[in-house]
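Omission of a single protein chain aside, the complex is shown with its protein chains in their original locations.
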Amino acid sequence: MPARDYIRERFFPHMWCPGCGHGIVLNGLVHAIENIGLKKNDIVMVSGIGCSSRIAGYMDFHTLHTIHGRALAFAIGVKMSRPDLTLLVPMGDGDALSIGGNHFIHACRRNIDMTAIVMNNRVYGMTGGQYSPLSGHGTMATTAPYTNIDQAFDIVSMATAAGATFVARATAYHVQQLPNILEEAIRHKGFSVVEVMTPCPTYFGRKNKEGSAVNMMDNLKTRTTPIGSKAKQENPSLIERGVFVKKELPEYCAEYQRIVEQAMKGK
Amino acid sequence: MAKLKLRAHVINREWCKGCGICVHFCPRKVLELDEFDKVVAARPQDCVCCKLCELRCSDLAIEVQTEQD
Partner (left out) sequence: MGGELRFVQGNEACVEGAMYAGLDFFAGYPITPSTEIAELLASRLPLKGGKFLQMEDEIASICAIIGASLTGNKVMTATSGPGFSLMQEGLGYAIMAEIPCVIVDVQRGGPSTGLPTKVSQGDVNQARWGVHGDHAIVALTASNHQDVFSITVDAFNFSETYRTPVILLFDEVIGHMRERLKIPEPGEIPLVERLKTSVKEGVDYHPYLQREDGRLPMSDFGGVHRYNVTGLFHDMWGFPSEKPSVVHELMRHLVDKIDHHVDKMARYREYFIEDAEMLLISYGSSARSALHMVTDRRQHGERVGLLELQTLWPFPAAVVREKTRNARYVVVVEMNMGQMLQPVKAAVEKPERVFLANRVDGVLITPADILNILRLIQGKGV
């Protein structure tokens, strides 16, 4: 099994709950990396703090499990000092967009070559079910016992506006598309953002009466649609998935190399 | 590409958490949860080797081994 080559088997079964979508992201990632044929020594995975961020410990790469919200900042240090390495930065929705929101938009703006994967379960899983900036108006959470009045971010629009040169959305249900999108994101030379909608049956599911993990997977099927589909025109509340942005802009490490050459020439 | 032929469903019972995702979304209803809430291939002859179960397993607990026809 290809998956086995990329994981640290001794830590399995992993700590995630039954049916947690985070494991499906791990699964998709392993397939994407297998398809690209990357060598494990050339991959650095940098994660923050959260259920999602535990993914780093399970992968047999150079793994850096950092502090809440700051994974991208650490990753930039690694990438700038070793531009030849492939950087994968999985984060939770709270991790990436609440406490780490500032780092997120600035990483998008810099267009540094790495892949940010936002494992969006619309909740703070690790701390036990508080609302996140992705939960959305009208949802329930342990810290929104009456109802959540916070509006949600749209990760795709935000990443696009901030200047990411590859922006995509996938889901834990659409598992044929997931590795393909991840592969495209990793291959893209520049800052790639992939939002993966993943179920947290234990907290989001329970609090919002979404039923079992199976049910939540079903919801991902019925509530999403490919970009530009006819279904979207008929039902605007459907969430689009696919690749939204893919464009070329000067990449940050390459640009810095130009600065080095310019400085050295003037010496 | 040649059609894939099933060799076996390799199930890691230690890792399977019985979430039922693979069971529910198998297009051919090949899989079932047993009395211990672990997955088993109850009707392997119906399997079309789409590998969706393998890709959807959050626990990397199921592998669909195939051979070329």
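Per-chain residue numbering starts at 1, and chain names A and B are given in the order in which the chains are listed.
Here is the rule we go by: a residue touches a chain if its C-beta (ideal position, glycine included) is under 8 Å from a C-beta of that chain, and two chains touch if they have at least 3 such contacts.
Note that the structure is predicted; figures quoted are calculated from it, not measured.
I'd like to know which visible chains would be in contact with the absent chain if the whole complex were considered.
Contacts of the unshown chain, counting the full complex: A.
Of A:66, A:177 or A:212, which one is in contact with the hidden chain?
In the full complex, the listed residue that touches the missing chain is A:66.
From the list A:3, A:51 or A:75, which touches the chain that is not on show?
In the full complex, the listed residue that touches the missing chain is A:75.
Touching residues of subunit A against the unshown chain: what are they?
Counting over the whole complex, subunit A touches the hidden chain at residues 11, 40-42, 44, 46, 56-57, 60-67, 70, 73-82, 84-85, 102-103, 106, 256, 259-260, 262-264, 267.
By our rule, only the chains that are shown with their structure count from here on.
Just curious, how far off is subunit B from subunit A if you go by their C-alpha centres, in Å?
Here subunit A and subunit B have centroids separated by 27 Å.
Okay, in this complex, where on subunit B does subunit A touch?
Against subunit A, subunit B makes touches at 10, 14-15, 17-21, 24-25, 52, 55-61, 63.
So in the complex, the part of subunit A that touches subunit B is made up of which residues?
Subunit A residues touching subunit B: 1, 3-4, 7, 12-14, 16-24, 26-28, 30-31, 172-173, 175-176, 178-179, 201, 212-214, 217-218.
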